[in-house]
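With one protein chain held back, the other chains of the complex are shown just where they sit.
Up next, subunit A:
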Amino acid sequence: WLVLAIAMVRFYMEKGTHRGLYKSIQKTLKFFQTFALLEIVHCLIGIVPTSVLVTGVQVSSRIFMVWLITHSIKPIQNEESVVLFLVSWTVTEITRYSFYTFSLLDHLPYFIKWARYNFFIILYPVGVAGELLTIYAALPYVKKTGMFSIRLPNKYNVSFDYYYFLLITMASYIPLFPQLYFHMLRQRRKVLHGEVIVEKDD
């Protein structure tokens, strides 16, 4: 993800625009974000104590954005909203993975812990905004092309409309986002609040 961050910064410094940014980093993004599927496996086999469901939802939404939106719907790749969520994801993931790495090495600098439990307060809503705006921008193209959709009649008597699926997905952010956000806030209170008490004892 640091690679991604540096690539994005260099691109912007060289080109001065976000146009074409996605195209230049897309392979790296797809590679690393898809690998995150392993995180679900880690929860399933128990080497990580987090709930499979929570991790599943978060990773799925990322995979969905990368493969089913930005990869598949080329016209929206130069939208500003794409940069918005790319930046948010990049900073979040660098912080998160640093936190895990240092924790495993038993040498966790306080500022990494601080970052992991405070950055999200801004990054999470910013990322969600970027994602929602991108999906919204994609809607006209989806409707026009009828992509990923199955129409009647067909021999399996089923139909699927990607346009309505996207609308429902956008709506699902409304119940899901607060739950994940408050979960993080509660974790923050537990971790950082506990930290404060220990320092007082010292």
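Keep this in mind: a residue touches a chain if its C-beta (ideal position, glycine included) is under 8 Å from a C-beta of that chain, and two chains touch if they have at least 3 such contacts; residues count from 1.
Here is the rule we use: contacts and distances are computed from a predicted model.
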{"item": "\"Aspartate aminotransferase\", \"Very-long-chain enoyl-CoA reductase\", \"GPI transamidase component family protein / Gaa1-like family protein\" or \"Synaptobrevin homolog YKT6\" - which is the UniProt name of the missing chain", "value": "\"Very-long-chain enoyl-CoA reductase\""}
{"item": "Residue, one of A:T101, A:S159 or A:Q187, that touches the chain absent here", "value": "A:S159"}
{"item": "Hidden partner chain, residues of subunit A it touches", "value": "152-159"}
